[in-house]
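Of the protein chains in this complex, all but one are displayed in their positions.
Right after this comes subunit A.
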Amino acid sequence: MSLRLLVSLSLLSTAVQASQPKSTADLPDPNPEVQKAGFVVPEGIEISLWAQEPMIAKPVQMNWDAQGRLWVVSSTTYPQIKPGDGTKDQVVVLEDTDHDGKADKSTVFAENLHIPTAVIPGDGGAYVANSTEVLFLKDTNGDLKADERTVMLSGFGTEDTHHLLHTMRYTPEGLLSFLQSIYIHSHVETPYGVRRLMGGGVWEFRPETRRLEVISKGLINPWGYEFDRWGQSFATDGAGGEGLNYIFLGSVFKTSPNAKRTLSGLNPGQPKQCGLEYIDDPHWPDEWQGTWVTNDFRGNRTNRFHVTPNGSSYIAKQEADVLASNHRAFRPIDVRLGPDGALYIADWYNPIIQHGEVDFRDPRRDLVHGRIWRLTAKGRPLSEMPKIVGAPVPELLEMLKAQRKWTRHFAKQELRSRGAEQVIPALKTWVDGLDKNDANYWHNLLEAAWVREGVNKFSPKLWRDLVASPDARVRAAAYRLLTHRWRELPDALEVLTKGIGDENAQVRLWAMGVLHELRQPRSFELALRALDKPMDESLDFLLELIAREQTDVWLPLVIKGDLKLDDNPKHLVYAMKATGRSEGLKPLLDSFKAGKLAADDATAVLTMAGDAADAAQVLEMSNLVNDPAMSAQVVGLMDALVKAGMTRGVKPEGAQELVQAWLASPRAEIVHRATILAGAWKVEAARATLETILTAANTLPPVRDGAVQGLAKLGGTKSRDFFDQVFAEHAELRSLAVQGLTDVGPQIAAKRAIEFFATAKTAAEAAPILTAFLKNKQLPGVLANELKDKTIPDFVAVEGIRMVSTRGIKGPLEDALRAAGGVKQMNQALTPEQMTALVEKVKSQGDAARGESVYRRQQLLCMSCHAIGDAGGVLGPNLVSIGGSAPVDYLIESLLEPSKKIKEGYHMIIISTKDGKVFSGGLVQDGGDEVIIRDPANQLQKIPKAQIASRQMSPASMMPPGLTASLREDEFVDLVRFLSELGREGAYKIAPNRYVRTWKVMGPMDQALNDHIRHVGLHAVHDKETVYPWELRVSEVSGNLPLSELVNAQKMYPWFPKIARFALKLEAPGKVKLGLNAVKNVNVVVGDKALQEITPEITLDLPAGVTPVSIIISKEATDMQSLRVELLEGAAQAVVE
């Protein structure tokens, strides 16, 4: 018995551990029975094999037709055609002719295709995405073989074959949609002009008019797209990791080139997902209806999400997995509800995914297998497939009432194929006969409108009926339809006035979508009225997009005075701020001067002034600084002057008098800014004053910094000699002096820096100087030169090396630091034999739990750059499913030699500006007038495009090499084991539960803070005025926050607690239910109140906005090892303030 147990356990561990084949000898058993045995299906669900090779090989994407046949596109050519190979890829049609739940017929509909990535049947044939083209393949004689090939569209990019045009679906009205991914750049001629889409996005195409438009842009690799019952659509991203993304007209997501602003998905921190289906079929239990199913192909499982409306968008909550597998070649990539209501999952079957990180011709790639799996709900009747093809029109219309997507969808497709002449008269009768008291009346009416749209016949009357619906989902759908049809509604602007003031935020969003299409001054004025109701992220996004992209439409009229936006100054400020243009600044400064603006609007205007003000406006603002009535605004005004002067060199007339007066001001905040302005405005006469300020003993630190900046900006030998003199004479100012010298005398700066390093006691002491030497291209070389044959402390050298490599700085500095500091690094490259031995050790000796604690060590910095799920840094790739996708040897190599292979989207970009500065980091946004990058310190840096001299993609990783050099081998092995388990079935896959994963925990508190809480009460922990020493922490993969990592407040009698805090964000007031893992000796503060009673489940009634929640764990709670809090219910998000 015990022996048998041991054997089965070790088998299990082999199966889990051998997740990635190391060689062709190590491939998983392709036997479908073996694969089936590896599935973990929840109670109540059954899985069976529906089709397999040789009926289908390498399925890529699939769609059903009305006759219950499954059209699958298949490529054995992927990832790249071999010279001499023909185009051999196929469209295969699979059928279960005897309805026994297994496909028995496979017909090759088309071949001679070249890595086709989408197929959808329709219009007497099928549409196929075939690399650069969208083909229509027609079956002229009904033998299920394509006889005619028409190129419908061409010019789609092929820069990466797993990004090619893909995921063809029909919209609810029957138009064709398809998507492309991040590396694709498409240029397509249409009868309406050229359409171009750079990067990812969603296309919509109406075949009979040949109109092709872009609906949404961005996302990394969105291979999932589907509509809900009300016509709202969502996308999942195979490389994006934010779960479901709500798609609306004009939406732009991460990675879209030139996007000034982007939206996020609904589930940040999700594993990457592929394929998407909406459950709307009576075969499934009630709690499944309206939920979404998608595949985590890296983690070999299928997920389900529940979506709740939240403002104009949604909140998505992950449900328990639909399916999981420990067979490492199971790659679920598409999912569709079938004719019998069962869920069909396309299994691409491959131990190797990707071709960016694994060689195109890697022998482990599978080219022959492929499966379609079928999931059913045990004990529930299958749905019956209605007869749709050839059915009379009135019958087809009746089918629109079905509580089943399949029936409604194919009935609409069939109606569309019959054409308007046949359909419209019958449709009118059908609509007239609808029962207004039917609970589904409004949905039936919506279906009727979609049928009309499908046959391209808009009815203003039907539309007006729809938009008068009491159901907001129907009104939103009505405005969605109007995005195509506003030209046919003479009073469009009037109805939109109502729409933009609708009580429902999503209705407002779609009304705004129509206004976005109108592109008129008047429509913009209307769109701004959205500001009179509560705004949220999506609304704000779209309004700002309209304001910015249509500036040329409305701004000239505002400037001429023909369009007045200042009835409500908020509207004006919003509009102008979005443009970022100086001509928009004038009316704003007028309002500012007149004191018409609210405080946050005033701040916005001043920020904009810094970016856009010209010399005259700078003078105007300078005069305001001196206006006693403006006393409270002085700091904002002067910050704007500093920004305008430092970044754009804008200076007012009479600069010298202004600066000198300010330098004599009794207010430190004025003197501070004046010192910088003296440099920016080149006020040579102020030099002596700056020098005095810099060296005076009683100067405040920020003012002193300002004086350094000012003197550096004044420049010249005078500044250089002065800084050098300060270095010699003022020991306490040496660091500042060197920093100043880097701008005016690099050689001397380097000499002095090395002198300074020699006496430094800590790395932190040297850090500001090291940073100063990395601010442009020349300085690192200067320092490297100077370091030759010198000696500096090793901790300074290590700090420098770390900075150099995280900033992607090439050249001799790294070696120079290493030599001067005598730093030894672990031998990084492993021989193949060493690699094999290490991989083996990970397998046999690695311990994931120990590995997680290694991972969490602060000094390894893993968590500061990487997230697992939604918690952790964002600089590096999310590791949530790394174990499911990356072979162990790849993980080891990535730790030892980070630059060898870099994940897509995480390349470091290096930007040099015209004034010689260098910025490096991950690209966040590249739109409009500026580029935003996230630098290695996790700070967002905005660089105006006009300032950019050059930009390049660095071949080096942002992850510094040698981070793990401090580890013993066994620790390293544990770490790799932990990483290799991430996302795989077991303890290290992120559970779908909405655990709080990012925390602020209380650091060591001083006596005063302790006393404050003791006197005021626990709720004082949320005081806005009191600054507590909060530190950021993330939970373990399990959701637990280890309490051993928190410190007790030693003096906070009587609790002596550990305190951890998070916040809940709600778009609208509502109830939120929290679950706590322990309640004994635990206190909870929500907002400004400590809760009276702590139970394992706590229901909170919260207002809209962000509410802090602190968990206070008394010293008595000795058996509590960790803290775990879960959001059980409610439209709230856990956030960090």
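We adopt the following convention: a residue touches a chain if its C-beta (ideal position, glycine included) is under 8 Å from a C-beta of that chain, and two chains touch if they have at least 3 such contacts; residues count from 1.
Note that contacts and distances are computed from a predicted model.
A single chain of the complex does not appear, and UniProt lists its protein name as "SGNH hydrolase-type esterase domain-containing protein", one of "Amino acid/amide ABC transporter membrane protein 2, HAAT family", "SGNH hydrolase-type esterase domain-containing protein", "Fe-S cluster assembly ATPase SufC" or "Heme lyase NrfEFG subunit NrfE". Considering A:59, A:79 or A:710, the position touching the chain not shown turns out to be A:79 (whole complex).
Across A:53, A:204, A:228 or A:357, the single residue that touches the chain missing here is A:357.
Residue A:158 is the one among A:76, A:158, A:623 or A:791 that touches the chain missing from this view.
Residues of subunit A in contact with the chain left out of this view: 79-84, 87, 115, 131-132, 150-152, 154-155, 157-161, 164, 183, 185, 187-194, 196, 208-210, 355-357, 359-361, 456, 900-902, 904, 907, 953, 955.
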